[in-house]
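With one protein chain held back, the other chains of the complex are shown just where they sit.
Chain lettering (A and B) follows the sequence in which the chains are written, and residue indices restart at 1 in each chain.
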Amino acid sequence: MTLHIAIGIALVFSINSNAKTIVVCETCEFPSIREAVEFSAPYDTLEIRKGTYKEFNIRIDKPLTLLGIDYPIIDGAFKGEIVQVVSDHVTIDGLFIINVGTSYTEDFAAVRVSNSEHFLVQNLVLEKLFFGIYIEKSNNGRVYNNKIVGDAEEEYNSGNGIQLWYSNHVEVDKNIVTHVRDGIYLEFSNFCKITNNRSNDNIRYGLHFMFSNDDLYQFNTFENNGAGVAVMFSKQIEMLDNTFKNNWGPASYGILLKEINDSNIRRNRFQNNTTGINIEGSNRVNYEHNDFVGNGWAVKFRGACYTNIFRENNFLFNSFDLAYNSKVNDNLFTQNYWSNYTGYDLNEDGLGDIPYRPVKLFTYVVNRTPEAIILLRSLFVDIIDFSEKVSPVFTPDNLLDEQPKMKRIDHGSD
Amino acid sequence: MIKILKYSFYDLIRSRWTYVYFAFYLLLGIVLLFLNNDLSKAVITLMNVIIILVPLISTVFGVMYYYNSREFTELLLAQPVKRSSIFIGQYLGVALSLSISLVVGLGLPFIFYGIFKSVAIWDFVLLLVTGTFLSLIFTALSFNIALANENRIKGFGYAILLWLFMAVIYDGLFLISLLIFEEYPLDTFSIAATLFNPIDLSRVLILLKLDISALLGYTGALFQKFFGTYFGMLISSAVLVLWVIVPSFFIYRRSRRKDF
Partner (left out) sequence: MVQIEGLHKKFGRNEVLQGIDLEIGRGEIFAILGPNGSGKTTLIKSVLGMVIPNTGSIHVNGHSIKKNHRYRNEIDYLPQIANFPSNLRVNELIRMIKDLRNDPSEKDQELIELFGLKPYLNKKLGTLSGGTKQKVNILLTFMFDSPLLILDEPTTGLDPISLIRLKELLTSEKEKGKTILVTSHIMSFVESVTSKIVYLLEGKIYFKGSIPELKARTKQPDFEHAIASILTLADD
């Protein structure tokens, strides 16, 4: 897609060889961005020099490049939206945008891109915002290297960092989003690539997407978000090489999967989350080469999950490896490494000779009486777990890893 | 008291049992580390060992020492030394020699393995601290049992029973009452019940470090406060200290009234 945009831009320059550069600064001919935009012709570049511009509702309705030099400040003074893009081929680059208005009826954004193609929003710093970068019904664009720092405290009066709505083929790359409601939010947006982002300390979800299919999430880090990451009602999702960590709380998850089908979750790291992955109504998802480290529950099944495959994952020092609330099991666990496995490997094929049962009786007890968690790792609990292991009563008979690995899996070597 | 402590300690560090105990921990440390080849895993296994075995060994060793040194005690009693000093001194002698065996026995292999460079260092330190506390507490409890029972068979019996109760039965009753009263909010009860058993208390202290992610999965307000802030660490540590002080005080009181 990068190539696609590059060709587009090259094309633009070749057609408009007479494009000019307009300088905006406090002492220039154009001390106001809005006036400069009105004056400019399509494909011009507005060079905005260092300074503070108290402006809002800057509407860009023609192909333009807004290029900030040394991070000029655009201060919206909490009056409303600040930059609105309603034309194709617009680039917003290098601005420091602050003080977006807050409203309970309208979703004011620092930068809104509506019904536009081939946009590029990059190198922005956004602070004191309601919504950050809001892309609606706009395709084939790129949101790159922005830093969005909110000051959200409550869910109802805060907005999202980067929001995509009915927008396809958008790349969201190398952004940092913190202290907003949802770090990155996608709804009805397909074929998007969300890569190399950092989304942490947001009050709801680090990443939240619904009804968005065929998307790729790779090399992102989601940390310490109020409720972790929620992915719902989507299919053909690739979630690769992401890190989900330190999401603590009763309703906080590394990932909350709901109605996700035919997807791949590979090489991710789930570390120190209350629940690593919470799975509801998700089918035909492959979990391979993930690391689940030090989570309260590495994986929680919440019912109606079929034909999911867990292969060659590392389950390391989780308080519980697996919680399962059904008597039947149609999911496959095979060749994972479980740090709690105590079996042996006499034929030395690298696989344990006795199967591993990832569900413990105590998991059921805690499910019924959550306070019982305080008895975790007590000798008594070990004894009842052991008796369940010897003769399973509560856990599905076939819920086991028949070929547990004896050694931690090194994902790098594959 | 310091003198008695010194001589008891002297006596003990030459005792075969101290070395057995020390060697046991040394071996355990080595086996855990070099078989598992993983510090974090070793620390978790160690936790199970510490909260179960340390109380057992401290109780048995405490009772044993008390009965075996009866004549020595009588010799001391005829000396111009305060009674309470004799018993508190002996108690500290036993408890400290046990603690040192534990800390050094486990510490050596872990240091050798490179614990200082590992992120597990604080988990490990916490384990050793709780282990030391458990040694102090259960030695004190065992001294109380021994002081109250002239008959050493009975004394041993009660000591083992005490351990069994604290390590297993208590938690069983605890869990059963949780299941029976599951309709009610139970977090206050759970935390209170934990504070009344030093083994549970130590376990929770370690859980706060190892399993905090899981502990925060429950919504009770007190749980949230207890586990989510330093409040829990603070309370647990304070109550552990109480668990050392109160039985020690009983040693002091009982020793002043006892006939020999």
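Operating definition for what follows: a residue touches a chain if its C-beta (ideal position, glycine included) is under 8 Å from a C-beta of that chain, and two chains touch if they have at least 3 such contacts.
These numbers come from a predicted model, not from an experiment.
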item	value
For the chain not depicted, the shown chains it touches	B
Of B:F24, B:F72, B:F165 or B:F189, the residue in touch with the unshown chain	B:F72
Interface with the unshown chain - residue positions in subunit B	3-4, 7-8, 10-12, 14-15, 69-72, 74-83, 257-260
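By definition in this document, only the chains that are shown with their structure count from here on.
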item	value
Computed distance of Cα centres, subunit B from subunit A, in Å	46
Residues on subunit B engaged by subunit A in the complex (per definition of touch)	38, 40-41, 44, 47-48, 51-52, 167-169, 171-172, 174-175, 178-179, 182, 186-187, 189-191, 194, 199-200, 203-204, 206-207, 210-220, 223, 228
Complex contacts: residues of subunit A adjacent to subunit B	248-250, 252, 272-275, 294-297, 316-317, 319-320, 339, 365, 368-383, 408
